[in-house]
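One structure follows; several queries about it will come next.
Only a single protein chain was left out; the remaining protein chains are all shown in position.
Now for subunit A:
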Amino acid sequence: MSTTTLPPTEKTQPVSAPPGGLSDRLKAERRLGWLLAGPAFFVMLAVTAYPILQATYDSLFSYRLTDPANRSFVGLSNYGVILTDPLWWQALGVTLLITFVTVAVELLLGFALALVMAKALSSIRPVVRAAILIPYAVITVVSALAWQFAFDINTGFVNSWFAWLPGVGTDTDWFGGWGSSIFVICIAEIWKTTPFISLLLLAGLAQVPEVLQEAAKVDGATWMQRMFRVTIPNMKAAIMVALLFRTLDAFRIFDSIFIMTNGANNTESVSFLAYRQTIARLEIGLGSAVSVLLFIAVVLIAGIFIKGFKVDLSQARGDR
């Protein structure tokens, strides 16, 4: 398929230091750079690298908080326990399902919203922009509660509003089964995060050079052709960045599940499993092992995106 893109612009390389060592000025600049950025860098490492190392260490022990005397080194057997337990595979499956469904729907819906916003008349644009930020800014717990109460068999209005649909009646218990629970969780997630994707895609749309659109129009390309041959290829970077961030975010899903089902009916996600092992059951060893596995999964997903799909973050970030 042929696509229309502008040739990549040459990056101007900074003038390199003269050969034969750095000048004093350059050295001083380097020192100042680390002096200013160092504290932030150190704090970031301290709040993430230290905990994950501690978790890795803890995961090698059989350690229950209520029974500290029997703490013993067990090597990798915690991982063995988890990876042979259907509970883990169930949680991983649920997490992957929710991630896939929500991100796919969000991408399509977000693209539609971005197109409307790009075309929205200037008179209503501020209203639309303010509205679209509301779901982003509302806390996840509130969004989960709103959707839970809406679908709830006692407090909700969904059953009486949609009673005309086959399979829905006043006695439909959405949180009584696996499929319908996942459905409502996905709706809540999609509602909350689509606006963020649409803002990223809107920024991407704005980067598509107008000249290319005009040229394609003059050449007689239809709307669909312009969309798939001009617009989308030219905003690939924005699409990939939105996908990467949302996928990783969706994979960590916790709040909505905690509020809406509390893991009932096999709706537990990987994050929820780690939480339940550690905080509720006080199984520090097992919980830590789940945390480490979750971390590895996130790293793998990020790796697949960055290497496999060649998401160029420096391009996305605007490094010039």
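The rule is simple: a residue touches a chain if its C-beta (ideal position, glycine included) is under 8 Å from a C-beta of that chain, and two chains touch if they have at least 3 such contacts; residues count from 1.
Throughout what follows, contacts and distances are computed from a predicted model.
Of the candidates "Carbohydrate ABC transporter membrane protein 2, CUT1 family", "ATP-binding cassette domain-containing protein", "CadC family transcriptional regulator" or "Phosphoribosylformylglycinamidine synthase subunit PurS", the chain left out of this view carries the UniProt protein name "Carbohydrate ABC transporter membrane protein 2, CUT1 family".
The chain that is not drawn here is touched, among residues A:81, A:96, A:146 or A:264, by A:146. Within the set A:32, A:83, A:108 or A:304, the residue that contacts the chain not displayed is A:32. Touch with the chain omitted from the figure is made, among A:103, A:200, A:216 or A:230, by A:200. One chain is missing from the display, and on subunit A it is touched by residues 14, 26, 29-30, 32-34, 36-37, 39-41, 43-45, 47-48, 51-52, 54-55, 58, 65, 113, 116-117, 119-121, 124-143, 145-147, 149-150, 152, 154-157, 159-161, 170, 191, 195-196, 199-200, 202-204, 207, 237-238, 241-242, 245, 248-249, 251-252, 254-255, 258-259, 271, 274-275, 278-279, 284, 287-288, 290-292, 294-295, 298, 302, 313-314, 316-318, 320.
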